Structures are given as C-alpha cells and as structure tokens.
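Below: the structure, in structure tokens.
The complex is shown incomplete by one protein chain, all other protein chains being positioned as in the whole.
Think of it as A, B and C in the order they're written, each chain with its own count starting at 1.
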Amino acid sequence: MDSSKVISFNQHVVLELPSGNLKIAELRPNNSISLGKFGAFYINDIIGYPLGSRFEINYEVKEGEEGFAEDSKEKKKPKHMQKKIPIGKAKLMIETPAINETSDDNEDRSDSIGTIADELEYENSLNNKNLNIKGNPSEIQELSMAEIEEMKKQYANTNSQDIINKIIQSHKEFNLKTKYSQLKYLNRKKSKFSKEFIVHKMTGRLLLNYLIDKGDIQRIMDMSEESIGMILNYGNVKSNGKYLVIDETGGLLVYFMMERMFGHVTENDMENKKFEGEIIVIHENEHVNLDLLKFSNYSEKFIKKHIKSISILDFFEPPTEEEINNGFTKLTREELSKLSNGERNVYQRRIKGYYKQCQIVELTKNDRKYDGLIVASTLQLTQLIPRLGPKIHGSRSIICYSQFKEILLELSHELYSDLNYLAPTLMETRCRPYQSVRGKLHPLMTMRGGGGYLMWSLKVEPAPPIPSIEIEPKEDISETKNEETEAETKKQKI
Amino acid sequence: MDSSKVISFNQHVVLELPSGNLKIAELRPNNSISLGKFGAFYINDIIGYPLGSRFEINYEVKEGEEGFAEDSKEKKKPKHMQKKIPIGKAKLMIETPAINETSDDNEDRSDSIGTIADELEYENSLNNKNLNIKGNPSEIQELSMAEIEEMKKQYANTNSQDIINKIIQSHKEFNLKTKYSQLKYLNRKKSKFSKEFIVHKMTGRLLLNYLIDKGDIQRIMDMSEESIGMILNYGNVKSNGKYLVIDETGGLLVYFMMERMFGHVTENDMENKKFEGEIIVIHENEHVNLDLLKFSNYSEKFIKKHIKSISILDFFEPPTEEEINNGFTKLTREELSKLSNGERNVYQRRIKGYYKQCQIVELTKNDRKYDGLIVASTLQLTQLIPRLGPKIHGSRSIICYSQFKEILLELSHELYSDLNYLAPTLMETRCRPYQSVRGKLHPLMTMRGGGGYLMWSLKVEPAPPIPSIEIEPKEDISETKNEETEAETKKQKI
Amino acid sequence: MSYFGEFKDLIQEGDLALVWISRDNIKPITVDSKEFFNTRYGSFPHRDMIGKPYGSQIAIRTKGSNKFAFIHVLQPTPELWTLSLPHRTQIVYTPDSSYIMERLNCGPNSNVIEAGTGSGSFSHAFARNVKHLYSFEFHEARYNQAKEEFEKHGLINIENNVTITHRDVCESGFTIKKGDVTSNQFKDDEEYVNLEANAIFLDLPAPWEALPHLDTVISKDESVGLCCFSPCIEQVDKTIEAMEKNGWINIQMVEIQSKQYESRRQMIRTLDDALERLRDIKSHKLEGVARRKREFENMINEEKKLDTNANKIDKKDISTQTEKPTSKKAQNNRPIIAKTKFNPFGKGSRVREGDTNFQWKQVSKVETEIKSHTSYLTFAFKTITNTRDEELFQKELEFTTSKPSSHKK
Partner (left out) sequence: MSYFGEFKDLIQEGDLALVWISRDNIKPITVDSKEFFNTRYGSFPHRDMIGKPYGSQIAIRTKGSNKFAFIHVLQPTPELWTLSLPHRTQIVYTPDSSYIMERLNCGPNSNVIEAGTGSGSFSHAFARNVKHLYSFEFHEARYNQAKEEFEKHGLINIENNVTITHRDVCESGFTIKKGDVTSNQFKDDEEYVNLEANAIFLDLPAPWEALPHLDTVISKDESVGLCCFSPCIEQVDKTIEAMEKNGWINIQMVEIQSKQYESRRQMIRTLDDALERLRDIKSHKLEGVARRKREFENMINEEKKLDTNANKIDKKDISTQTEKPTSKKAQNNRPIIAKTKFNPFGKGSRVREGDTNFQWKQVSKVETEIKSHTSYLTFAFKTITNTRDEELFQKELEFTTSKPSSHKK
C-alpha cells in the first residue's frame, strides 16, 4: 500500500470530527480509536481506503460483537468511573456534495434569497419576520436540555437522523424559518449528533489547524498557513537546499519545510531515492525543540539524517577539532568488550556526544555557506540576523517571520544600512475565507486576526572598496547604498 | 434658489471631467469655464439645475455666437501664443444608466463571461484568444497618434461619437475582442473625446478626492474618507459641540467637521437659524493654515464666527487680562478723528490684535473645557495629548489621526498608563471599492494603500486617592489602572 | 435635549448614563439616588455618582475584602451605545455607519430613511446629526422595542427628529399616513408625512423590492443618495439590477474593512544575552561533565592498572587531575548541577508583559478575532427633476449681477 495515498497502518492521520474539530491519531493495527461523544471505531476498518475518505460509525452490529473503547477525556477519572465508548463499525461514505461546511452563523438578515435547499421538505417562511427575537432559545426549543442530554446518552443506539427529526418536531418555530435558516439549523444539530468523520493525510496545513483548534497559537508564534507558504516560496525551499533555520514553533516550520523538500517518504523511498536536502536548526536553549515532528510520518532515521541541530553557542563558538579529539578517547573493540553494561552505557553516551561535536565542527566550518536563512525567532533580530548573515551564500534568500510588524520594521532599517543585504522587504499576507455556498457567497463574518509578518532580503556581496578617487554615486541609482548617499537611502523605497 | 440643492451663482462646485478628473470652480455670473481639451461652457447655462447634473458641451451654435475661453494651463504662455478654447453650449443630459465607471483595466482573463453589453452591435469574439499579444498597440490601432491628434484638434467641431466610430473602424482587431472588451475599449476612448461633465455640490468627499487627484495626498496627511468618517463619529461631532482641534491638513478636517455640524448654510440660514457649535483650532505656527476653506461655500463671516484659532504658545501660555489691557489703549472717538489715514490703519491693526488677545484669554480660561479633542498633527503625540487633555471635559472623546500606526501605538501606551484616559483604542479602517458591474463584480485590482490610523480614548476623571487602607484591586477588574496593577495593565486588552 | 444630544457636565438624577465596567461590559442605567449598580465585585450606589462630572471614576470597597473596584460613569454617545449592545444583536458597527454617513453627506440638511431599524444602533448616530430620521421596522417586536428605546433616550419626544414606523417597506413603501403604526404625531389637518428624504439606508434582505417605492418619498429637486447594506454578493447583484432599472446612477459597491489593534510589548532578548546564558549553563555543566569524566576514566584506569595498556589514556588525564572520584559507580552518581545564575529573560518564572526588570519593545497586535465581513455597501444616486425654473433663473441672474459682489469675499 502506498501510504502517501491510502490510509495505512502505523501512520499518523488527522481525523476530522463532525464538530469540525481535528484529532491526530496513530493507526496501530487491531486497535480502536475513540472520538468521544461521536463514538469509537476499529482502526482496521478504515485501512486501505484513500486518505481523505469519510466514514460513518455504524452501530448496527451483531450481539456479542460490541467492543468498548476508552475515552481519553475520561482517563483522569478512577477506572470504574470511566465512561466507555462503544465501538461501532466504520463504514465508508460515498460523498454527496451537500451544503458547504465553511459557513458561519451570523447573517439571518440575508435569509430570503434562498436559492439552495431543494433537499429540504419542511415548511418554511420567506423570511424570519415572525421569529421570536426576544425569547430565550430554550423557550422555543421545546425539548429541555435534560431531554436532549438523555437522547445523547442513548444516541449510540439511535440513528442520528432520528434525533434530528425529533428535535425539529419539537422546535416550535422551525416552520417560520426560511429554508436557508432551516438548513443551517439542521447542519448545526447534525454536527452534534452525527457519527461521521474524515481521515485526512497528515499535512502541515492540518497540523497547523489542529494546533489552532487546540488554542496553541502562541506556541507557534501566531503563524498562518499563508505566511508559511510565503516563507517556503520566498525562502526558495527545494529538495536540494541546505538551509539554516531557527524555529521557535516547536518544529512546525521545519515540518512544513520537510514536506516541501521531501514530500511523503516511505521506507522504500529511503532505500531507492536520493535525498540531498538538509535543514540545520539553530536553537537558543541547550536542546532543540522539534516536538511536533513526533506527529510526522518521517522515520526517526530520516529525520536524523536530514535535520541537524546546533545551539547558538556551538554555532558561534564551535569547539576546535583538537578540543574534541582531546576530550574523547575511542576505545578499541577489546577495551569495549571488557566494560560492564553500565560502563558501556556511559561510553555510548560519550561517543554520541563526540559525534555530535564533530558534526558541530562540520556545520560551522568557515567555508560552509548555506542556501538560505529562515528565521522564526523572538530573539532580537537586529542583532541576530547580521551575525548569521555571513554564513549565507550570496544571492540566497533571508526570510524572517515575526508575529509583530514593529520587530521586522526595526530589522529592515538595520539591514537597509548594511551593504550585505539587498532590498529588505516587509510583507504581510492574509487569507480571507468565504462562505462558499452558491447564492450565499460572502466572506466569513469573523476570522482569526493574526498570522504574522515577513521580512525578505537577499544576501549579497558588496563590491570591494573603490580605489582612491572621488566617489559620488548618482542619487537616482537606487540601492547603491554608499556612505555618501546614506541620508538618501534611509528614505527606503521598498 | 436653494444653493444646497441646485447649481447657484457664486457657488463653489466640483466639476467631474470625462477623464474622471475633478476641477473646482466658482460660478460667477456671465462667465465661462474651460475644461481644457474637453471644451468650455458658459456658467449661466448650468445655473438652476440640480447639483449633481450631467451636461454635454454642444458646439452646434449659430454663427457669430461663438466665444472663446482662456485655458488656465496656457496662462504661462505669452498672450498671443495662448490656445483659446471655444465655448460651447452646456446642455443637460438625461442620465441613462450605462456601464459603471468604477472599473479598472486589468482583467482580460475574465473576458468570456459577458453578460452585459447588449447595447453593443459590433462584431465580437467569445474570448480574446486571437488577439495579438506581442504586438505594440500602435500596430493594431491603424490610426497613427498624429492622426488622432489631428482629430483631437478638430474635435471642437466634431461629434465625439464620430471620432469614436472612426477609431473603431481603424482598429484592426476590434472584432476579435469580446463584447466586454469592446465596451471597455469604447469607454476608454470615450473618456478622451467626450465633452460631458458633471457639476457636483462641493463636499468634503469631493474636496478630498480633488486633492488626491492633484497628488496632494501628503499635504492632507494621507487621510482617507473612511478615516475622516470615523473621526467625525468617534469624535461625537455634532452641531452644538465646542471642539478643540489640531488640523495639519490645511483645513480639510475642519471643513469636514463644519459640514457635519452646520450642513449647507445660506445667508438666509445665518439670519434665521441658531448655530451654536464652535471649532477652536490650535496651530503650531504663527498663523493658522486653513487654506482649503477658501473652496467652501461658507461665508467669511460665518467662518469667523464659528472657527477660532489660537497658537500653541498662546494656548499654553496665554496672556493675562491685565497684560492685554496694559498693552493697549482704546482711543476715544475724538482722538480717533484726529488720526491721519495711516495712523488709523495702524490703530485698526492694533485693535484687531487686542480683540484677538481677548479671545485667547476667553478660550483658555481655566474652567473652560471642551467637548472633544480632535488631533491630526505630526507633533509628538505622547507629549502633546497629555498636555491638552486637561482642557477636555470628562466623558468626552479624544481622537487622534496619524499616517503611521507606530505613532499611535506609542501614544496608546502613554495614555494607558495615565488614569485620566479610558481605554485607548488603536483602529484602522479601509474602504475597498469594487468594479460594480453586473456579471463582472470584483474588487478593484489596485487601490491607494494609505488612509492612516486612529486612536480613540475617553477623557475621564480618576477617583480621588483612596484613604490609607490597603489597596489591592482584583486583577480581573480590567481598566482599573491602579499602580498596583500597573504590570497587568501594560498588557493592554484593547 | 436628549441624553444623547446635550453635552452634560454633571451626572444628575434621572439621567440616562452608561456605566463602563470593561471594554466588553458597558451597561446603561437611569440615575436614581435610591438605586445601586450591582457588579460581581459589589454595589455602586447611584448617590455616589450624582453631582460628579461625567467621566468620573467611582470606587467602592469590594465585597468582603479590603480591595477596591472601579467603574466609570459616562454620558451616552451613539458609539458607546453601539459598544454596549450585546454582540448577537444585528448591529451596524461604527466603521460602516461612519462611512455611510460620510458618503451620504449626512448633516443638518439631511432627511434620512432607514429600513430596517434593527437594533437601533445606527439610528442613534443618524439622530445625532441629521435633520430628521424616518426609521422603518417590519418586525413588530423589534419596532416596539426600538420605539420604547428611542422615547427613553429622548430621540422621539425631546429631540423630536426621529420617527419610527412599523412597516414592511418592500410591500407597502415608505409613505407614512394617518392610522399607520408609527411614532409620528399627526396634526389635525395632516394626512401623511412629507418625507423629502435625501439620504436612504436600506438594511433589508431584499432591497430590490423596496427600491421602486422610493421615488414618491425622496426629495425631487436635489441629488439623493442611497446605500444598500447586504451581506451576500448575490444580493448586491440583484440590488444593482434594481438600481439600474429604477434610474439610479453612479452605482458603486464597496466593503469597509476595519481592524482594532492591541498595544503590546515584546521582550527584547539579545543574542549576546542568549549566548551568555548558554555559556553560563555550559560552565556549570562542564563542572559536572568533568567530574563524571574523571570518575569514568578513573574507573577505566583502575581496570587498566590490571592491564598493561595504560599509556594511551594517560595523556588525557592532564585536565582531570584536581578532583578525586566520589564513587566507583559513576553512572549512578550523576552530580547535581548547580542552578545557573545568568537568567536575562526570566526563564522558568512567569514574567508579566512590561515587567520593568526587562527591556521591552512596543508592538501592536491585531485583535484575536476580527470582523472580517459585515456587509457590502452599494451606493447609488438619483435626481428626479431635470429642468430648471427659467423664471427663477432670470430673477436670480438679475439679482446677482445687480449686486456689486456676492456674499462671499
């Protein structure tokens, strides 16, 4: 099976729940996955279908065949108190394109257009004119919350359409809504009772959305997908590059880079394909934090081969080869064999340290220049970037991400007065999603505000100082950046 | 005639030319106005029609009745070299809603939708597939530029539709264009040869657009109409307010305020209506610059009554009443009669100065507080606003405009740490115009980038210091801004 | 004057005031010396407010503790009123309403039609600035609610420049007649209201149904502005179609996109400090490593002493002579590394933004959730009259030319 295309064992996938929430799961054979209130299913049922397929959990199983899954939310409770989720059979659904899911709930005022909703057969009104506006929703909804909760408890054995029908019957004013309002209402209810889920391929985009869902947006520096897309393109990220990277997003940025550079890599690929690219991650703490790579489908071996990490201290003040060799003695096979297990562990750690040190020397060699500098860091960039710049080859991209424009503004002023950097450019990009329903097209009423800013520049090599004759470059040759024109260049045309 | 509704004598109006450019004119009786290459017309012809009417200049006049107007662009040339513009008869056009004018020229790729253009009877193609893309436009357009220039010279006696027809006949590939392209092409050509113009009522909006057209955007601090709208509303500008204003736009902001406060004021109104509002303009130079008010239709008398100006020096360090009285001696009628003309002029200047000084004393009296502070200034706001604040009454608005967000960010930090200001809020508003043509709806491809930023806050009176007991406000009462919570308040929830 | 119209200095009994608890929590009160304003931090007696200037901060001791709570008492404005409305209400927010008012040139000469009234937020802004506002609401409950509110706020009864009418304008147009459900007080001989509207704002699901009714109520002899407020693009399309059909010109649709920014600070963390911190950690670690290494090598050496092959290792011992091994089983005896001292960024502790022990850079952050779309605004203009009164023109011409100069200058 091609794990880049079909749902495969031991793969990380992203599950999209009826609520729209995302969940990351590893598909271990013969195991089950619980989706909490939406039910649970056996992993084996979904293997082999294309990634991106939609399934419904079906509880019409024969007696004696039911299983129960543990709900991760219940784990903190004592064992006997934990609610077990019954496991149903996951059945592939053939998609019938229904109403789009990217709608929001905030525009009753547009209710009387109604060009959709042919599938609805409930009575409806042309507009919401007679809807009770003052009333508490619970007054209109005749089913009490308790009753609905009761239904929910039983839902494992109930068809979700039944519940929805029941709710509609008990909604006093349902028939007063417009068709579109009805459809919306149904979709909302459906998302609460449906047992459908989608199995998505793990991608950077979904990992990002998963983190946003979880409220981890600060952890990833408020980065948006569109900003990352710009980083990858302006950073000229491609499969054969060697990039210097600072990634304070816990590996999100590195993961996006890996997707772009290597795509989906199977075990087979690793043996048969040639992968050249390298990402050298510089970090300001003792240890690099690329935690999010644990969700990736890259093997540890592959990651180790292509992602190398080095602390800023080691990067700027690397040990000499001599120091390293002085600090470590390789034992002979004979010596090794005499060590106790404990001693051998100690030695293993030390030899690992030694190789790490050698790698540092290799990565920081004076003549080693990188194919791009990609920085998402909260360190002061005006000091950081000019110190990293000399490690970047001429004509290669420097791209810095920051949550705040002011940080990059300062940086662009700094780089503008430095002849080693060409045309620092401050950029912002925002993706504005639409409610993409025919007849009801409009931008979503609300969206996430952040997404960050970018500074892009090119590393260049200034011309050598010019022999002792009078220098007076014309002002209108832009970008010449000579001392004489300093005042002029400060007014930056970007 | 109601000069707020119909085109009236001695009124300033804004003329919209076929090119879309704007021109401000004063309608003096029996005079003519030249629109340069678009022709010239007699003012009397347009008087009495509703403001907003469209006219066409008609040159089919009887022999001997032609006149000629001077072209303002030609004024620098010696008299005998000046090209005179023949004056035609301006005739009201009854509007037939044609293709909208707010389109741009940059989307051939959408050419094959074509749901409009029923009025076009030229042959056309479904898409622009066979259009020569490499070719120079002049190769396709068979008429040479010289020929077109020649036609233009003669145009005064030619019907503009004739010219356009001629151009179409000579456009080799016109029939290969889609209907929509054809229509666009015609509109473009029409705007060059048409002799139509619209007479608009003078409004702040048009004055602003006129200045933008002229490239005077820096003079008005890059302000946009939508930012000004926010200033007026958040500034709570209404007819009975007394506002403290700094206006570095040369009077544009004050003019907008006057429109909002007073509307259109006729001589009649001044006698019969009560106008209370006042705008006190503080300026940093010796003399106030409200030059743009010269285009307004407010009389000098009215302006003098409602707009008062005072320099920052006089505002912050006003003379005492004693100083003023000491500095000036009123002459008796008898003494006056003995003065020579020259002496009387000197005395008149001095008495004017004296009243000005008295006004300063009046405007800066300690107990005089204003109903709002509206500032569009490039002075450092962090120093300026806290010094002006004490002159503003509690619960009244402070609204500052700046071309740059960073300036207002600094200010909002400053005000946030000052208990006299509530909830400083940093805002941006942008109007995004659409090509508003049915079947071809989309935002304009390009628009002006600027428009500025706003900081809004309310002047408040902090509670008096609390008696000597322990003060420890809860962190979650936001906006309390006590010293104890300073660190907390610095993280501003805006 | 209404509570919105007049600039009041002092808080007085009977005033409508707004209490500012926080940005998201603004509440209207009617000042009553016997009343209290209750919050979860305690009760603020109205009598503490009375007589103080508007804008005053009021402090009380919080319930059951010696802490203090604060509110501000503000005079209502249309913008503050809009902020005080619950978010689920259909509100025309200030960036839209202020642009519409500006573009329709609203001022003391404006007679405005607004349909529908909705939450009434925009009505307040219109009422502040225009000659007369005619507001129409087709939903009966909303009509009653808005009418009551306008009366309470003094817009109908005191300022007297607002009329609200219960009406489906799409069906029945805009003419207000005797007998209609309206706030208008007809005089005895008055049969209908002469609107003479010159600015129209339609916030309706199907404005194209209302458009044909406008001609009879708009001002005849001037240019009249119209703005339709529609969330969906398909509505815009239908609106433009109807505008063209009904003779409206200069049609342009725009969107207003506004943002608010938070004023924030980001800690300035220099590379030099970060490096120094790592050096500090390293030196502490090296101590430990050196110790472990000595232990390990001593252990090896001990075993090697039994061996003949000792030379090779000796040279490594130079750097590790000073300390004695503390234990033979080094791997079980990892020395405790002393806490590092250099901590320029306050790692490990929760540093509050702006903490003066650190350096900060002022930054702005767009609000977490932005209103990315409110509605599309479609503007159009119309002039019904297209003739001039030649007699009046001649009179005017004679009058003007007979005067030595105009009233201007």
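Following the convention adopted for this analysis, a residue touches a chain if its C-beta (ideal position, glycine included) is under 8 Å from a C-beta of that chain, and two chains touch if they have at least 3 such contacts.
These numbers come from a predicted model, not from an experiment.
Asker: Given the contact definition stated above, which residue among A:18, A:241, A:318 or A:449 touches the chain not shown here?
Answerer: In the full complex, the listed residue that touches the missing chain is A:241.
Asker: Of the residues A:24, A:339 or A:423, which one touches the chain left out of the display?
Answerer: A:423
Asker: Could you list which residues of chain A touch the chain missing from the display?
Answerer: The list for chain A reads 1-2, 4-6, 8-10, 29-30, 44, 47-53, 92, 94-95, 97, 100-102, 201, 203-205, 225-226, 228-230, 232-234, 236-241, 256, 259-264, 267, 297, 299-300, 371, 393-397, 405, 409-410, 412-413, 416, 419, 422-434, 436, 438, 441, 443, 458-463, 466, 469-474, 477-480, 482, 486-488, 490-494.
Asker: In the whole complex, what residues of chain B lie against the chain that is missing from view?
Answerer: 107-113, 115, 127, 129, 132-134, 284-286, 311-313, 316-317, 326, 329, 335, 338, 342-343, 345-347, 350, 378-380, 383-384, 387, 403-407, 410, 432, 439-450
Here is the rule we use: only the chains that are shown with their structure count from here on.
Asker: CA centre of chain A versus CA centre of chain C: separation in Å?
Answerer: Centres of chain A and chain C (C-alpha means) sit 30 Å apart.
Asker: Listing for chain A: what residues touch at least two other chains?
Answerer: Residues 406.
Asker: Give the residues of chain C touching no fewer than two other chains, as numbers and ranges.
Answerer: Residues 233, 259, 264, 362-364, 367, 376.
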